[in-house]
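Every protein chain of the complex appears in place save one, which is left out.
Going in written order, the chains are labelled A and B, and every chain counts its residues from 1.
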Amino acid sequence: MSTIQILFFFLTALALFSAIMVLVSKNPVHSVLWLIVVFFAISGHYVLLNAQFLAIVNLIVYAGAIMVLFLFVIMLMNLNSEAEPRKHIWMKMAGVISGGCFLMVLVSLVRQATDMQQRTALMGSGNVGLIKNLGKALFSDYVVPFEISSVLFLSAMVGAIVIGKK
Amino acid sequence: MPIQYYIYLCLALFSIGIIGVLTRRNAIVVFMCIELMLNAVNLLLVAFSKMHHGAALAIDSTTKAGIDGQLFVFFIMVVAAAEVSVGLAIIVMMYRNTHSVDINFLNRLKN
């Protein structure tokens, strides 16, 4: 097994384990921390795929900003107690089973998709993920959506303030 | 890496997110599961982007194929950030009114 393969499986295992831990943690703060681990694992995958810009952005935006925001809110509400109301055990079973079915069906679908056979993702090389190329594309072909997204941000900011002020 | 591995990983992450949404009642945890699902999709998009790029490179060494996939991820992050800011504001509001973050308290689309 090459290094890349080892790293891939390690990161995959880490991501899945952490994701499950997000669910099973009773304390929301722990969930947040496990989620940050998931994001780190995903960022590791980005690096493996040579998507360096996205790896960094993922860390900064998700693990840095968004998750801090989550933590902030949880602590503000003093939710670290384990007082969360629990769902009925049957509801939980139903949720797990339906989610499992969903996974099962989609996996079987992918397995029989001939289009996906023998296709590989380019690892460690290729330059589309470099910040230089993405930046060029972003400020030429995608400049309008980019600017529109800034408007979206502005409106989200205004919306958050209006809601929070009530 | 075979693309199927990535697909399986992403499906698994996505399904875990779904199960989280279905089984937890804490609004913040539900919200985090949604973030998890978004990230699963992001990873899949990047993987497909690299798949196309690899396929195109064999023909043309200067190709930029697959760049749109990564830009999509970028925009998804933008939207996710906006969504989180508004969503957390709503949760704070809700907590202020009901002193709970239980989504079952939100079963009336009024008041």
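Throughout what follows, contacts are C-beta pairs under 8 Å (C-beta built on N, C-alpha and C of every residue); 3 or more make two chains touch, one makes a residue touch a chain.
Everything that follows uses one rule, which is that contacts and distances are computed from a predicted model.
**Student:** From the names "NADH dehydrogenase subunit L", "Rieske 2Fe-2S domain-containing protein", "ABC transporter permease subunit" or "Ligase-associated DNA damage response exonuclease", which one matches the UniProt record for the unseen chain?
**Tutor:** "NADH dehydrogenase subunit L"
**Student:** Which residue among A:Cys101, A:Val143 or A:Val158 touches the omitted chain?
**Tutor:** Of the candidates A:Cys101, A:Val143 or A:Val158, A:Cys101 is in touch with the missing chain.
**Student:** For chain B, enumerate the residues touching the unshown chain of the complex.
**Tutor:** 18, 21-22, 25, 103-104, 106-109
**Student:** Just the residue numbers, please: which parts of chain A touch the chain that's not shown?
**Tutor:** Residues 87, 91, 94-95, 98-99, 101-102, 104-109, 111-112 of chain A touch the chain absent from view.
The rule is short, and it goes like this: only the chains that are shown with their structure count from here on.
**Student:** From the C-alpha centre of chain A to that of chain B, how far is it in Å?
**Tutor:** 5
**Student:** Which positions of chain A touch chain B when the two form their complex?
**Tutor:** Interface residues on chain A, with respect to chain B: 4-5, 8, 12, 15-16, 19-20, 22-23, 28, 31-32, 35, 38-39, 42, 45-46, 49-51, 53-54, 57-58, 61-62, 65-66, 69-70, 73-74, 76-77, 79, 84-87, 91-92, 94-96, 98-100, 102-103, 106-107, 110-111, 116, 118-123, 126, 128-129, 133-134, 137-138, 142, 145, 149, 152-153, 155-157, 159-161, 163-164, 166.
**Student:** Give the list of chain B residues in touch with chain A in this complex.
**Tutor:** Answer in residue numbers: 1-9, 11-13, 15-26, 28-29, 31-33, 35-36, 39, 42-43, 46-51, 53-55, 57, 64-68, 70-71, 73-75, 77-86, 88-93, 95, 100-102, 104.
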